[in-house]
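Yeah, one chain of the complex is gone here, protein chain that is, but the others are all in their spots.
Labels A, B and C are assigned to the chains in the order they are written; within every chain, residues are numbered from 1.
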Amino acid sequence: MTAPLDVSGDEQHAAPEAVSQGAGAKAIQGRSLGQIAWTRLKRDKVAMGGAGVVVFLILAAVFAPVVVGWFGHPPNEFHQEMIDTLTMQPKGGTGISADFLFGVEPVNGRDLFSRVVYGARISLLVAFLATLLSVVIGSIMGVVAGYFGGWVDALISRLMDVFLAFPLLVFALSLVGVLGQFETQLAIKGDTLRILLLVFIIGFFNWPYIGRIIRGQTLSLREREFVDAARSIGARGPYILFREILPNLIAPILIYATLLIPSNVLFEAALSFLGVGIQPPTATWGGMLAAAVKYYTVPHFMFFPGMAIFITVLAFNLFGDGLRDALDPRSSR
Amino acid sequence: MRKRYATPALVATGVALCLGLSACGGGGGGGQSADSGGAAGQGDAAGFNAALEKVVNPSDKKGGTLKMAITEAWDSIDPGDTYYALSWNFSRIYGRPLVTYNPAPGAEGRKLVPDLAESLGEASDGGKTWTYKIRPGVKFEDGTIITSKDVKYAVLRQLDKDTFVNGPTYFGDYLDLPKDFKSVYKTPDVNTDSAIETPDDQTIVFHLKKPYAGFDNFAATPATVPVPKDKDSGIKYRQHPIASGPYMFEKVEEGKQYTLVRNPNWDPATDPIRKALPDRYELQLGVEANDLDNRIMSGDLHIDLAGTGVQAAATATVQNDPELKARADNPTAARTWYISLLSDTPPFDNVECRKAVIYAADRVGLQNAYGGQLAGEIASGLMPPSIGGWQKLDLYPTGTGDVAKAKEALAACGKPDGFETTMTFRSDRPKEQAAAESMQQALAKAGIKLTLKGFPTSEYFPSYAGKPAYTKKNNIGIATNGWAADWNDGFGFFSQIVDSRVIREAGNYNLGVKSPEIDALIDKANLEQDAATRDAIWGEVDRKVMEGAYVLPAVWAKGLTLRGKGLTNVFVTGAYDMYDYLNLGVE
Amino acid sequence: MVTYIIRRLIAAVLMLVVVSIVTFSIFFVVPRLAGVTATDFANRYVGSKGATAETVVALADKLGFNDPLTVQYGRWVKGIVAGSDFDTGASIEHCPAPCFGYSFITKTPVWPELLDRLPVTVSLAIGASVIWLVAGVSTGVLSALRRGSFFDRAAMGVALAGVSLPIFFTGMMSLVFFSYKLGITAPGRSYTSFVDDPVRWAYNLILPWITLAFLYAAVYARLTRAGMLETMGEDYIRTARAKGLREPTVIVKHGLRGALTPIITIFGMDVGLLLGGAILTETTFSLPGLGKYAVQAISANDLPKIMGVTMLVAFFVVMANLLVDLLYAVVDPRVRLR
């Protein structure tokens, strides 16, 4: 390169963000990309609102017993005194009161509020772990494909195509049943097994999405000047991979991980809705929605778990969008 | 356990009196009194539970279209390949079995009357030979005269269980078939006269291996509906069964809709029991359940073919609307929802531990789980009240659980601090899930910790609860279960669920009743010729099952059913505990 | 270009083969590894109460569960490619290719059932995709062009809510409200063939269409907006402006063309996947399409049906992939080189 100064090659981008970003970022020495992103993120009120809700949800899930202790009843406790034994519906329609904030379930009168709170545990746990799994597999596959190229890339890319060609839900549904047959041979049982099963299915089938993105990023990074520069001074493969490429992949990985969580929340809810997933009486949002179909004349039963899913997913999406804007300002244009 | 949605056939043995009248005719006394408020007794044609004891809207007006619907397709409309009560009930409008049930409300409806045959079966040889005379002049829809050979062919063809997987196996179990007979398709030339003889076109003679006094019950199944051999196409016959009754299929779209029109070759003179009022039947399959209820309420449909009752959502609507409630009935079926205690799985090998579970269970909670008072009456025994020989048992409390007694039993079992076990249920059945959850709550109070595990219905008996190798390995001690009688004698109800000798490698319905005493009683009952004595033995079987604490009975099933607007001649038949489909009409 | 097409075709066929192997493995090989025996398989098909152990063993043999797995796989594939024969009792019935087997639970060949369900799913997918493509893309373009305006903010807010709502929740709520409460739309499970009554067809499907389209429109609006913004920031847009082109020409001819190309590929994939059955939508609205069929088959553990529907979905996805690739090659000249 003939550039005498620090010419980034971005100059032809007349858009003001690019100018200010390119210039601003470099002018302030000692501020990492992370700090800059954090500054930007802090200013994004919507994203921070989303983050606030996410934190709130996580706290509520982690401290579910405490929250329920304050505002409700144990999630699996029956309150049949709340139920009209002829119609099996809550007395007075919903049973909403200061004692039961969201009312009670039909049939056995369980506290809907505490079940929604406990539902957050499963939902978030599965979504986080599944995302982690997808990100790990996806990143490794993506980097390997993008970095090594050639037949390795071709093989992994085809593999991703195959994965994407599978009818995901059909497979997930059948796999839960098929893998359940291994249950006797495994040491883990009950909810733990079910959660791991869900994590495996959701995480394992979602990695190609993130894999494709990381592969693309790696490909373009590989061609970027600073990698050329490193190579020209004799840097070796592993060095380039770990010191030059991976650090630059952190931002996209973080962004897509954040955006994958809400989609996994939806996926978990869908599986629970279709009746595979955690065993009762453990509360899940999707499971509650499925049960509520029969009781559509008391819509509070479907409303609260549905809204819980909506708010959770929305919060993660808002935060994820904000994070993307902060880490990768050009993408927001 | 074929009959997933429909209530199974419930048959009075001959003219045996129905014991326990309150339960027989009009639904369980307890459940009914709580809500009917005397509506059933009103003189008006309509009213809550009006169709249980009498004909609502009697009429002889012909014409109109009767619209029926069902939430899903049933097994088959081939009379030789069906095990649903709704189908046994409904098939009679296009097919005529040798005998059938008297089209009359309540217990009267359990009486058998001749249909294709001139009279009920004539027994000889100590009940091993049964002879029927076919009415002369009865024709198929194409005008061919029906002969005894068509009946024989129909009975023989449905013995091929490779082809017709759905139907019951009673004829195969009892008929004295030659060894080399495989099926009418594979061995068409084998002489089967040792099993069924047709000395002339009107006469058909059944020869049994062992005597059975209630053979008319067999003859009342759709298996005796005649099938012309030259029109039989095996499994594909269900695409157009040939009519012998007053209606024939106009259009068959499997899984979607059936329409039936009048059969021009049906002669009312040959048929004393059918009124054949509507001009046309329209059956819609696969209607969404809530939508189906709504359409009956609005008058768009006349009847829910399944006859098991409205959905949870509609229950409340019906309860709160006097007009709708006056069109509703709450019959009790010959079906018990119960919970098996697997005596092979420790600590349930100890009867006291089993008793502990029964004491600890919240019986009201279970009733609620199965849908509340309108969906079931708390069961004190395994046998439903409409089965001959039923007696009210009072071995265990039926309240909300007796923790003290449960603890006593636990102490006697050597587990004073309780124990842990796993309970299975059918995951696609919300009621069983609710029952399992109720059990978990109630048993926890006595120190018995349950882990719940749901499996799909299709796999439940073949791969999980009904497979001893699995249940032992996975410490499954409790399993939801349910059973309905094909016949309302003890044999029809008990033979598959309490006899330890029917237990095989997988696919069992008897999950834990293993008692030589009970096995001996069953043998004794099967040899007993006198119906009353036999019934009494079956009653004893019920007592022994409960004494041995092998099962925890939950409820005897009931359903809240709706009569459509403008429907005439409506009543609940005691034969099927659903609206009798034989003589319905429309205004 | 011709070699490109051939290469893609071969890849598509290979993909289907891989999918078929994996599908077969999941349902036949994996359970075997878990200790499920041939008789266990057969037990699933025994319906009547009185089936004896011998009947089950005989059935296992008859259905070929005792054969080596490779033989079973070969038989299955042969059925798809060449057809196979089945015993209906009265006669031997030939099931012509593509024969996805014969359900021993319902005693029906799978393929005609799939064909029967297909129109429902196709109607759902086509109707919804037209709505979402029009609504999503136009909203996205307008949002991008009026970036930061009230319209943009409102549209993007609604779109974000749209992608955050589970379809079974919106579907159920809209069914409860519009169908059961107001009675202005068809209740669940409603489907009329287009051929029989086009108006009824549309009336019955309008609610599922809108529910499904809402979700996708939200996704597409966001994608289109992002794509449009990115494209409008491309150098070649600046070049087009520098040439003195009118702004509408710049937007439509240079901007949209670039922004829509990736949208079209995603659209192809989405429609392909949907053609294989919109499981959640069909379940929520109880529509008798392929998705519902798959769910029912799975809950009944009816293996021939599950495998049939899986293969059909995979076929649609692979075909959509292929079409999209070919289309891309037409739209984007750069691809042809690859």
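Heads up, the rule we're going with is that a contact is a pair of C-beta atoms (placed from the backbone, for glycine too) under 8 Å apart; a residue touches a chain by one contact, two chains touch by 3 or more.
By definition in this document, contacts and distances are computed from a predicted model.
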item: Per UniProt, the name of the complex member that is left out, chosen from "Sodium:proton antiporter", "Dipeptide/oligopeptide/nickel ABC transporter ATP-binding protein", "NADH-quinone oxidoreductase subunit L" or "Sarcosine oxidase subunit beta"; value: "Dipeptide/oligopeptide/nickel ABC transporter ATP-binding protein"
item: Candidates C:Val137, C:Ala240, C:Ile263 or C:Leu312 - the one touching the absent chain; value: C:Ala240
item: Chain C residues that touch the omitted chain in the full complex; value: 234-236, 238-247, 254, 257-258, 261, 331-334, 337
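Criterion: only the chains that are shown with their structure count from here on.
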item: Chain whose Cα centroid lies at the greatest distance from that of chain C; value: B
item: Pair sharing more residue contacts (C-beta pairs) when B-C is set against A-B; value: B-C
item: CA centroid of chain A to CA centroid of chain C, Å; value: 23
item: Mean-CA-position distance for chain C and chain B (Å); value: 40
item: Averaged-CA centre spacing for the pair chain B and chain A, given as whole angstrom; value: 49
item: Numbers and ranges of chain A residues touching at least 2 other chains; value: 177, 181, 184, 275, 296
item: Touching two or more other chains - residues of chain C; value: 36, 180, 299, 301
item: Chain B - residues contacting chain C, complex; value: 1-2, 83, 160-169, 172-173, 183, 185, 232-237, 254-255, 286-288, 290-291, 294, 428, 456-459, 462-463, 467, 496, 504-507, 509
item: Residues of chain B touching chain A in the complex; value: 34-35, 290, 311-313, 315-317, 319, 364-365, 368-369, 371-374, 427-428, 430, 433-434, 436-438, 440-441, 451-456, 459, 463, 470, 473-474
item: Interface residues, chain A side, partner chain B - complex; value: 76-78, 80, 83-89, 106-108, 177, 180-181, 183-184, 189-190, 275, 279-281, 291, 294-298
